[in-house]
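What follows is part of the complex, with its chains left where they were.
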Amino acid sequence: GNVPAEQQQQLMQEIEKMQVRDSLRMYNSLVERCFRDCVESFRRKDLDSTEEKCVQSCCGKFMKHSARVGIRFGELSSEAETQMAA
Amino acid sequence: MSASGGQPDPALAMEMAKQEMDYRVALFNAMVSSCYEKCIDKRYKDGDLSVGENSCIDRCSSKYWQVTGIVGQMLGAQGAMQ
């Protein structure tokens, strides 16, 4: 977009806000997902070691997955911009 | 509307307080709906919680909270929270 120079700073602040908001949302959805996939039994109030390990793997997998999609997303966006400019 | 110097920015503190609230509300809502799926009998014979459902809710809340801790540590460790 074509944003006037004097509003660039305001835009940067908005981006920062969004990044915080988005990383909190990602954190929340990661907890929800790994809880749903890993915790099935409610006969105790503490996680057992299998559940803990599962949550750690889930979290690790999700972060790697998300990073990889990020790379592909960047590539696909650049390609699209190149095609638009051509 | 925003301080452009280097000193502490009240609008920023405000924004952070707001985001902390947003975060806590979202966490609570996610805990409610996650434990609802895990604990509640969906046949809805009546509108009360059974003894089993109540104790499931207590344990589920506790375990959900522990999962937030593990995930928080892992995101922190890998600096993925930016």
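Here the chain labels run A and B in written order, and each chain numbers its own residues starting at 1.
What we mean here is this: a contact is a pair of C-beta atoms (placed from the backbone, for glycine too) under 8 Å apart; a residue touches a chain by one contact, two chains touch by 3 or more.
For clarity, every value in this text was computed on a predicted model and none was experimentally measured.
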Query raised in the report: What stoichiometry, expressed in the displayed chain labels, describes the complete complex in this file?
Result: A x3, B x3
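Basically, only the chains that are shown with their structure count from here on.
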Report summary line: Here the gap between chain A and chain B, centre to centre from mean Cα coordinates and rounded to Å, is 16
Report summary line: As the complex stands, chain A meets chain B at residues 9-10, 13, 17, 19-21, 23-25, 27-32, 34-36, 38-40, 42-47, 51-52, 55-56, 59-60, 63
Report summary line: Seen from chain B, its contact residues with chain A in the complex are 2, 4, 15, 19, 22-23, 26-27, 30, 34, 37-39, 55-56, 58-60, 62-64, 66-68, 70-72, 74-75, 78, 80-82
